[in-house]
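Rather than the whole complex, this shows some of its chains in their spots.
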Amino acid sequence: MLVDLNCDMGESFALYKMGNDEEMMQYITSANLACGYHAGDPAIMNKTVELAKKYKVGIGAHPGFPDLIGFGRRYMSATPEEIRDFVIYQTGALREFTAYHQVSLQHCKPHGAMYMMAMEDEKIARAILEGLSKINPNIIVFAMNNSAVEAVGEQMGIRVAKEVYSDREHTMSGSIVLTRKGSEITDYDHLANRVVRMVKEGKVITDKGEDASVKAQTVCIHGDTPGAPMLARKITEALRENDIQVMQISDIIT
Amino acid sequence: MLVDLNCDMGESFALYKMGNDEEMMQYITSANLACGYHAGDPAIMNKTVELAKKYKVGIGAHPGFPDLIGFGRRYMSATPEEIRDFVIYQTGALREFTAYHQVSLQHCKPHGAMYMMAMEDEKIARAILEGLSKINPNIIVFAMNNSAVEAVGEQMGIRVAKEVYSDREHTMSGSIVLTRKGSEITDYDHLANRVVRMVKEGKVITDKGEDASVKAQTVCIHGDTPGAPMLARKITEALRENDIQVMQISDIIT
C-alpha cells in the first residue's frame, strides 16, 4: 500500500513567519507552495522550492484568492474564467521558480476558499482543470473525495489525487468541516490511527459519528496545525508499522 | 536593414483601461506585457496574450516593482536577489498564459523604475540576467544602449536587444530622460524621422543637442503616449520609405 503525505508550505510572507517548513519537509512527500495571493512572496517561494528540492519533496502550486488580509479563506464571487486565470497566474509564477531550481512542478492544489469552491462547483472545477491541462497536461490535481474536481478531472482524463485530511473532521460526502483556527489536537495517536484506517480500509468516522468511505491517495497535514511536526511524525510511524509506504504522489498515480 | 517595434501592453487593471492595445498591435512586432505588479491582472494578461497571438506579435514579460499606486515608476530599495525573484515570479506568471495559448515567450523588458535601476546597477543587472537565463536560456532581454544589462548580458552570452525610444529624449550615454507624463508630442514626422536616423545611421540628437551614437535593434513606442497609434503609423511608414523592414526581434537577433 502506498500513500502520499502533503502539507501547505511557503505560507510565510515578508518578515512574517508561518509554519515549520523545514521540519515538516522531513516527513512529507508533496508540498503545496503558496504563490503570493493568499500568502508567500517571491523570495519565500524561491527559498521554499529550494527547500523542497533539498528534501526531494514533490512540489505543487497552492493558488488562492487575491486575499492577503483573509489568508485566502474568504469565499469570493468570481467567474470560473476569473478563477482559472488566478490559477494560471500563480501556477506559472511558482513553476518559474521550479525551473530556476531545475526541478519540475508535480501538482496543483487550490487553497482555502478557492479549494472549497472548486470542489463544490462544477463550472469552477472545469475552468480550473481546463486551464491546468493546457499549461501542463501531466499535472496532478488534488481533489476531495466525491468532489466536482474529482468528477470533472476523470471526465477530462486529468490525473486526480484523492485527498483526505489528518487534522480535520470529514463529512459523509468526503468533504471536510472547515475551522478557522485548526482543530485542537490533543491525541496525535488517534489522528495517526485514523489516517492508517483511511488508507488501509478506505473508511473514516465522520463528524456525525457515522462510517464513511474515502479513498486516500494523499493525506493532508496542515502546517499551521499546532504540533504539526509531531502529528507528521506520528502518522509516519503509524503508516510504517502498518506496512504502508509513504511515496510522492507522482510515483503513485501513473 | 531590420528593426523591431515594441510597445508596453496589457497595462489596464481591473475595470481601468489604459492604452490602445488592439490598435497598437497592428503596428508593432513585440509587445511587453504587464504582469500584475505595476499594472495588469490575470484576466487582462490572458486577453492580451490572446491579442498578441492574433496579430502575430512577439510576446515579452514586462515585470515591475510591486507598486500599483506608483505604476512601478517609484525607485525602490531592494536587493539584487529580491529584484531577481520579482522578475522570475512575474515572468513565470506571464509565461503560463503564453503556454495556455500555445505561443512562446520571446523576451523580457523590466518596467519603469526597475528598468532604470537594472540599466544603471551592474549587480541588479547580473541578478536579473542570471535568473532569466536559468529559466529560459533562449530569452531576449531588452537593454538601453551602453547599459549594465547590455554589458553583463554580453558577458553572460545572453541575447540582448539594444533599445532606443521613439517618444523620449536620449542622453549622450544612450540613456533616456524620464518624464512622468510622456513628452508632449506635436510633430510625429519629426519623431518618425528621428527613429529612421537611429536605425539607419545609428545616430540621435540628444537632449543637450549633441549627436550621440546608438544601436537601434528595437524601438520603443509608449502606448500611453498621447497619439501613440498615430506615432506608430508614422514610424511604420517612414521605416518603409527608407527600406527598413519591421520584424520581430527574435527574427533579428539570432
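Structure notes:
Labels A and B are assigned to the chains in the order they are written; within every chain, residues are numbered from 1.
Here is the rule we use: a contact is a pair of C-beta atoms (placed from the backbone, for glycine too) under 8 Å apart; a residue touches a chain by one contact, two chains touch by 3 or more.
If you're wondering where the values come from, they're calculated on a predicted model, not measured in any experiment.
In this structure file the homo-oligomer totals 4 copies of one chain sequence, with 2 depicted.
Here, only the chains that are shown with their structure count from here on.
Superposition on CA atoms relates chain A and chain B by a rotation of 180 degrees, given as a multiple of 5. Inter-chain spacing, taken between the CA centroids of chain A and chain B, is 38 Å.
Residues 36, 42-43, 45-46, 81-82, 85-86, 88-97, 99-100, 102, 131, 134-136 of chain B touch chain A in their complex.
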